[in-house]
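Here it is, the structure in full.
Only one protein chain is missing from this complex, and each of the others stays in its spot.
Chain IDs A and B follow the sequence of writing; residue 1 opens each chain.
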Amino acid sequence: MRGQDWRHPDLAVAAVVVAFGAAAFVATLGFDRVPEALMEGMGPERFPQLVIGTMVLLAVLLGVRALGLSAPALPRIPPMFAATLALLVAAVVVFPHLGLVPTMTAAMVALGALWGERRWHLLVGVALAFGLAVHLLFVRTLGISLPVGPFGFLLG
Amino acid sequence: MIDFLAGAASIMTPELFGIVLLGTMLGVFVGALPGLSGSTTAALLLPLTVTMSPIAAIAFLGAIYCGANYGGSITAILINTPGDPSASATALDGYPLAARGEAGRALGMAAVASTLGGIFSVCVLVVATPLLARFAYNFGPPEYFALAVFGLSMLGAVGGAGALKSLIAGCLGVLLATVGMDLTTGVERFTFGIPDLSDGIGFVPVLTGLFAVAELLDQSTRLDERVERHPLTAAKLPSRQDFRRSGKAIGIGAVMGTAIGVLPALGATTAAILAYNEVRRVSKHPEEFGKGAIEGIAGPEAANNGAVGGSMVPTLALGIPGSGTTAIILAGLLVQGVRPGPHLFNEQPEFLYAVFSSMLAANLIFLCAGLFMAKLFAMITLIPNAFLWPAVLFCSVIGAYAPNQAMGDVWTMLVFGVVGFFFRRHGISPAPLVMGLVLGQLVEESLKQSLIIFDQSWAGFLGRPIALVLFAVTVATLMAPVLLRAARRLGALRASG
Partner (left out) sequence: MMKTSPALRRRTLLLATPALAMPAIGRAQETFPSRTIEVVTHAGVGGGTDITARMMMVHAPGEFKQELVVVNRVGGSGAAALAYAASKPRDGHTILLITQTHLLTLLRGRAPGLTYEDIVGVARATEDPQVLMVGKGSPFRTAKDFLEAAKTTKFKFGTTQVGGVDHLAVYGFAKEAGIQQPTIVPFRGGGDIAINLVSGNIDAALVNPAEPEAQIKAGDIIPLLVLHEERVPSIPDTPTAKEIGINSTHATVRGFAVLKGVPEDRLAILEEKLIKAMSTPLYQNYLASTGQAKGSVAGRRVWQAQLDAFYRTGREALAELGITR
């Protein structure tokens, strides 16, 4: 299945949007009921439902139009995408526990290495300098508290 | 105006100039950093200004405001990460230019257009504040509704090729704007019991995701492509021809930005996006937009800095802040014991002149700095990907997390990073989504408020002349291409027959 494909990529877009719209519509049915005394005109679910309806209608149009067309298949997504995304998710999962600055400093090194950089001293040096700069600016100068984690005292 | 110049000259002491210089550079810096916005910085430094004189305090805060609105464009252009939400429209054409190795051209244009937009709005502020301020009173919910509908009617056009996909993205944006507690009923919508969502989906995390994280993910799929960039072309400033091409765009941006800024419910972000649309609509080559059209930078940058002066109008003349940052400036005024209102213009003109002249000075400062540093900043595009993007990621996470310190915001950013990646893969522009998100809340709330005011009767809109005019403009704009085509066909028929 290379080159010309009978399935137009827009069909996938239409399908995803319709599925998303359906799920969102179901969610609107679960909104809390508005007490009689507060009800003024439109209920809270009406406007979202209108928008969802429009969106699904447009998606169906897009899909119908794409049925008659053929287009070259989109290029494959290389595994590096998944690896990069996994690294981002891991960093976000970890940072509330290990501290924001340490985690993201480590993530900088990891991402650089993942992307093929092998000059370790440079990678680590840049990441440390960047982490320190962020800490000094946000935490020290501006007084914004960030999760410090168990190694926070190192930054003191 | 002459009074003003005389006042300005007498007030610009070296100390005050130093404070304005400091504020402007600080503003540019935090504006450029994705993690910090001008309003956050102004809020954090507010207690510090208490110890200054009133004039110095407001000049300082005003300079931060001016600088930050320009600074946002720097990172928007260089790394597709709007440092300030108001720069999101700038990224649409700025980043393609930088990716092509013409960062200096884009940065130079951003600096010049920002300054022109900013200076225009300050001039308007000097001349017409008391008059314009009364205008804000004419804008109630029905008028805002009409204005929001006008904005949304552009959705199909904003994303370029594929109007259908743009409309879908716009709807998604509007839908996202409904997340959180409904203003008119207090019911929580699409929050699924997550407290982080009950105040709505944050604007900054969505933007950071759609632009910065999506770009990072996109880069990860193109690591083996080698892009040759040369320091010399990267640092080249815009040519005279670029400016000639952008004159109209700057004019449109400055006027629209100032006008929209005057309205308290709309700010620099809306101004920039609407101006981007308008510039694209009147352009002779709309197909170049989104791919690196220099006017696509000029328009929104003139507009978001125009909105700065614009939003100072209701702040100073009515005591009603026109944006997040002016809300802080207003707090700064109050703490200093300065009562905003029309009487300021009669009772304390020298104070106003000081504010105006420091804003002018701020604009000129960032013009000099911007042009001077554009060459330097452009070199950022030459940093290898394996160093640049990890740093962008760090900034993005801080930017999403720091203001509210809510993990929900960080997850939102990641989700929209993936969404943005697939948007790009399927040729959908993020611009309509951003626009839907900006205007979605306004369109729903102003409609509901209008209907309550009209006792649930749609006919009430008929009694609102400004709203009717705006509706008419909307219809005319939508119909214009159709009518033009019809007229041309008619003309062709006549010529052949």
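Just so we're on the same page, contacts are C-beta pairs under 8 Å (C-beta built on N, C-alpha and C of every residue); 3 or more make two chains touch, one makes a residue touch a chain.
From a predicted model like this one, the values you see are computed outputs, not experimental measurements.
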Check: shown chains touched by the absent chain are A, B
Decide which residue listed in B:222, B:285 or B:339 touches the omitted chain of the complex. B:339
The one of A:35, A:53 or A:79 in touch with the missing chain is A:35
Touching the hidden chain in the full complex, which residues of chain B are there? Just list them. 39-40, 42-44, 46-48, 50, 136-141, 181-186, 195-199, 264-265, 314, 317-321, 324, 327-328, 331, 334-337, 339-343, 402-406, 408, 445, 449, 452-453
Against the chain that's been left off, what residues of chain A make contact? List them. 32, 35-38, 40, 141-145, 148-150, 152-153, 155-156
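By definition in this document, only the chains that are shown with their structure count from here on.
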Roughly how far is chain A from chain B, centre to centre by C-alpha average, rounded to an integer in Å? 23
Residues of chain A that touch chain B when the two form their complex: 9-10, 12-13, 17, 24, 27-28, 31-32, 34, 38-45, 47-48, 51-52, 54-55, 58-59, 61-62, 65, 74, 77-78, 80-81, 83-85, 88-89, 91-92, 95-96, 100, 104-105, 107-109, 111-113, 115-117, 122-123, 126-127, 130-131, 134, 138, 142-146
Touching residues of chain B toward chain A in the complex: what are they? 35-36, 41, 44, 164-165, 167-168, 171-172, 174-175, 178, 182, 184-190, 192, 213, 216-217, 220-221, 223, 384-387, 389-391, 393-395, 397-398, 401-402, 405, 407, 410-411, 414, 417-418, 421, 425-426, 428, 440, 444, 447-448, 451-452, 456
